[in-house]
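All protein chains of the complex are present and in place, except for one that has been dropped.
Our next item is chain A:
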């Protein structure tokens, strides 16, 4: 491995839409899923990542490279993460949280989840249903009752248009 041989090892990752990406092993093993494959010796050829598309994988690799270039300084890592996520829209964040979950990257997972929560915080129930593709399975009476129960939580909610 990289540390033993002294030469940086490069891994090739393949997205589910067949895009290939080269990434330094030292950065890629931020993903526990990839690290396990490397440790099990399954990383010789191309590593297929069946649950991640090319666009998301490119983004994740940018993150892997960026964060692994920062020395052990939590403050700096945090500000890198904040900056990295600052321009991502909800759909991209949703892709990333799924990718981070699949790749078992806890630091990215936590940061993206927190960002999604921050986006959702002031959103309406209608927004959440639309964005998550949820069918409202309440009857009108049931829904009215649940809303009545938590009436105070509907104050100060953003109006129901997107974003």
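Everything below uses one rule, namely that a residue touches a chain if its C-beta (ideal position, glycine included) is under 8 Å from a C-beta of that chain, and two chains touch if they have at least 3 such contacts; residues count from 1.
Here is the rule we go by: contacts and distances are computed from a predicted model.
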* Name the chain not shown, per its UniProt record: "Ribosomal RNA-processing protein 42", "Protein YIF1", "Trafficking protein particle complex subunit" or "F-box domain-containing protein"? -> "F-box domain-containing protein"
* To do: Touching the absent chain in the whole complex: find that residue among A:36, A:62, A:79 or A:153.
  => A:153
* Structure fact -> Touch with the missing chain holds, among A:11, A:47, A:60 or A:97, for A:97
* Residue-wise, where is chain A in contact with the chain that is not depicted? -> 90-91, 94-95, 97-98, 101, 113-114, 116-117, 120-123, 125, 128-129, 131-138, 142-143, 145-147, 149-155, 157
